[in-house]
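The other protein chains are all here in position, but one chain of the complex has been omitted.
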Amino acid sequence: MSTLEIDRVRKAYGHLEVLKEVSISIGTGDFLVLLGPSGCGKSTLLNMIAGLESITGGEIRIAGKTVNDLSPKDRDIAMVFQSYALYPTMTVRQNIEFGMKIRRIAQADRDRAVKTASDLLQITHLLDRKPSQLSGGQRQRVAMGRAIVREPKLFLFDEPLSNLDAKLRVDMRTEIKRLHARLGTTIVYVTHDQIEAMTLATRVAVMKDGVVQQLDEPQAVYDRPANVYVARFVGSPAMNIVPAVLEAEGSTATAVIDIARRPAARIAGISLSAEALRRYAGRKVLVGIRPENFSIATKSAASALTVDFDVVEPTGPDTLAVFQLGGVEVTARLPPRQARAGREAALAVDTSKIVLFDSETETRID
Amino acid sequence: MSASTRMSSRLAGWLPRIVVAPSLLVVIVTVYLFILWTGVISVTSSKFVPTYDFVGLEQYVRLWATPRWHTAVANLFIFSALFLALSTGLGLLMAILLDQNIRAEGALRAIYLYPMALSFIVTGTAWKWIMNPGLGVQKVVNDLGWTDFRFDWITNPDMAIYTVVVAGVWQSSGFAMAIFLAGLRGIDNSVIKAAQIEGASLPLIYRQIIIPMLRPAMLSVIVLLSYIAIKSFDLVLALTNGGPGTATELPSTFMFSATFRRNQMGVGAASAVMMLMTVAAIIVPYLYSELRSENNG
Partner (left out) sequence: MAEALSRPGKARLGRLFVYGCLVVVALLYLMPLWVMVVTSLKPLDEIYGGSFIGVPKVVTLDAWRAAWSEACIGTECTGLKPYFVNSLLMVIPAVALSTGIGAINGYILTKWRFPGANFVFGLLLFGCFLPYQAILIPMARTLGLLGLAGSIPGLVAVHASYGICFTTLFFRNYFVSLPDELTKAAMVDGAGFFRIFWSVILPTSIPIIVVSCIWQFTQIWNDFLFGVSFTSGSSSPITVALNNIVNVTTGRKQYNVDMAAAMIAAIPTLVVYIVAGRYFVRGLTAGAVKG
C-alpha cells in the first residue's frame, strides 16, 4: 500500500504564502501530475512531500503515516530532478549505488539491484562512465535508475523531461509510462507541460498561485474544466471562451453570441440542469468551446454560425482557422483544405461538448 | 513515528549552524571585538602597554598635532592617487593590447603578473637596489656617457615617495590587467562586430563602447587597489624604511612605529582607527552593492 494524502498543506516563506491549503489524495499505483505555470508552487509541494522543505501547516501522509517530521531518507521515497543532479565525480554505477551504500546494503545485493535497473533502462553499457560523458537522455535514464533501485513507496519527479529536446521528450514520456505500468509504484510528477499531464497521469492536479484549481482524471479535466483558468491551461490550442447571453428554451439553453456586422449567432440545445437554467436565463455567461468541436456545417444544419476567417494555419493533420466571435478571437480545428482566409464560412458546433462558465466567478455551470 | 527520529532531524537542522559557529566566533572576536578594543585603546592614555583610563579624544588631538602624521596622510594621498592612476591606466592599456589576438599572450600575461606573487619585502629589496644612486640606474646611465644624469629619488626627501609609487605600480598593475582582461573577455563579441559594420574605427570602439562596458571591472580594480594602497606597509619598510627622515611615512608605518617603536600605543590606536574608517568608507558600500546585485541577479 502506498497512498499519498496531502491534507490542507500550507507553505510560507516569511510573509509570502506560496501554498494555500492544498489538499490532494491519491491511491496506490496512481500517477499524479501536478500541472501549473512557472512559480505556482509545484516544486515546493514536491519538495515538501520529499522532506526537502519544511511544512508550514497541514499534514502529509505516505501510506497512512504522517511524515511531517521525517527526514527525506526515512520517508521511503525516491526523486528524479529536473537537472538530474547526478553526482559529477562518480561513475554511473556509483551514482546508482550511492543510496544503497549509505543504507549499508551488501555488495551482492547492490550489484543485483544495479543490474536489474540498468537492464530495465538499457544503460548497462554506460555503467562505468562519468555523467559528463553522457547525453541528456542517458543522464535522464541514470537519474531514473538511481530512483528505481530504492524500490520506494513513492516516486517523485520534478520536471524530468524539460531539459530534453522535443523528440527525446516524447520518447522518454513513453518510457516513463511504460515504467509505471511495469513497476506499479505511486508517482507524483511535476510539469508545466499539459500534454505530459494528459498522456501520463491517472490524476491531474491543476495548480495556480499555490491553490489547486481542479483534481481529477485527465480526460475529465479536459472535458469538464472546473473554471476558465483550467479550461485555458489544458489543451492546445486553448479552449475558446466566448461571452454570450443565455436564453432558456424548454429544458435546454441557447447561447446568444454577438458577431460583428452580422446578426447575433444562436447556439441552441445546450443541456443544463433545471436549477442552473433558471438562475442563468437572461444573464451573461462565458461559453467554452474546444477548437475541435467546430465543424464545417452542412447546408441543412440548424444552428450554424456564419463567420469570416481572418487567418488560416494548416498544421498537417488539420487546419486551424481563426475568426471573431462575440468580440474575442476564436480558433477552430477543421479538416485540411476546408478553410480559406478572407472567406465566409458556416460552422456547426457540437453542443454536447460545450461548457458554460459564470461570467463573474469564472467557475463551471452544470 | 518515534521521538528519537524527531530529535535527530531537529539536531540535523541545527548542525550547520553549530559547525559554522566556531568560525563565526573567531571572526567576531579577531575582527570586530579587536576593532572595538583598538577603539577603546585609542581613547585611553596607553603608552607602552594598554592602560584603561578614559581620556576622551586626547590621542586623536595629539595624532593630528603630529607633523609626522600629516606627512603620512599627505603621502597616502600622493601615493594612492598616483598608484591608482598609473596601475589602472597601465593595467587597462596592457589588457586592451593583450586582447588583440596576441600570439604569446599566455607568456606575456604571466610576465605582467608575476610580481604579484612576490612579497613586498622582496619587491622593496630589489627596487632599493635598482634605484640606488651609487650603483643602480643612475650609475649605468652615467657610465654610458650622460654624466649629468641624476636619479637619486630614493635619497631625496622630496622625491622618495615616488619610488614607492614606482615599485607599487610594478607590483600591482598586472593585477589590474588581469581583472580588466577578464572583463574584456566577458564582453559579447557581437557588440564589437556590430560597431565595426557601422564603420567605427577600433580606437573609437574602445573609447565609446568597450571601456564604458568595463565599468564593473573598473570599480573592482579601483576599490581593491585603494585597499592595497592604504595597507601598504612592507613595501615602504623594505624600500625606504619610511625615510629619508620621515619622507615616505604612510599611516600604516606610522601606526606600527608609534605602537611598537615609540611607545605611543594610544596614538597608534587612534591612527589605526583613522585607517579603518578610511577603508570602511570605501569597502562597505562596495561590498553592499556587490552583494545586492548578486542577490538580484
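So that you can tell them apart, the chains are marked A and B in the order they are listed, and the count of residues begins at 1 in each.
In this section, a contact is a pair of C-beta atoms (placed from the backbone, for glycine too) under 8 Å apart; a residue touches a chain by one contact, two chains touch by 3 or more.
Predicted model only: the values in this text are computed from it and were never measured.
Q: If the full complex is used, which shown chains touch the chain that is missing here?
A: Per the contact definition above, the missing chain touches A, B.
Q: Among A:73, A:178, A:340 or A:353, which residue is in touch with the absent chain?
A: In the full complex, the listed residue that touches the missing chain is A:73.
Q: Going by the contact rule already stated, which one of B:31, B:57 or B:204 would touch the omitted chain in the full complex?
A: Within the whole complex, the residue contacting the unshown chain is B:31.
Q: Which one, B:195, B:214, B:247 or B:275, makes contact with the chain that was left out?
A: B:275
Q: Touching the hidden chain in the full complex, which residues of chain A are there? Just list them.
A: These residues of chain A touch the chain that is not shown: 47, 50-52, 71-73, 77-79, 81-90, 98-99, 102-103, 146, 150.
Q: Mind pulling the chain B residues that touch the left-out chain?
A: Its contact residues with the unshown chain are 12, 15-17, 19-20, 23-24, 26-28, 30-35, 37-38, 41, 50, 90, 93-94, 97-98, 100, 102, 108, 110-123, 125-130, 132, 135-137, 139-140, 143, 170, 174-175, 178-179, 182, 217, 220-221, 224, 227, 230-231, 233-234, 237-238, 241, 251-252, 255-256, 259-260, 265, 268-269, 271-273, 275-276, 279, 283-284, 287, 290-291, 294-295.
In this section, only the chains that are shown with their structure count from here on.
Q: Quick one: chain A and chain B, Cα centre-to-centre, how many Å?
A: From the centre of chain A to the centre of chain B is 58 Å.
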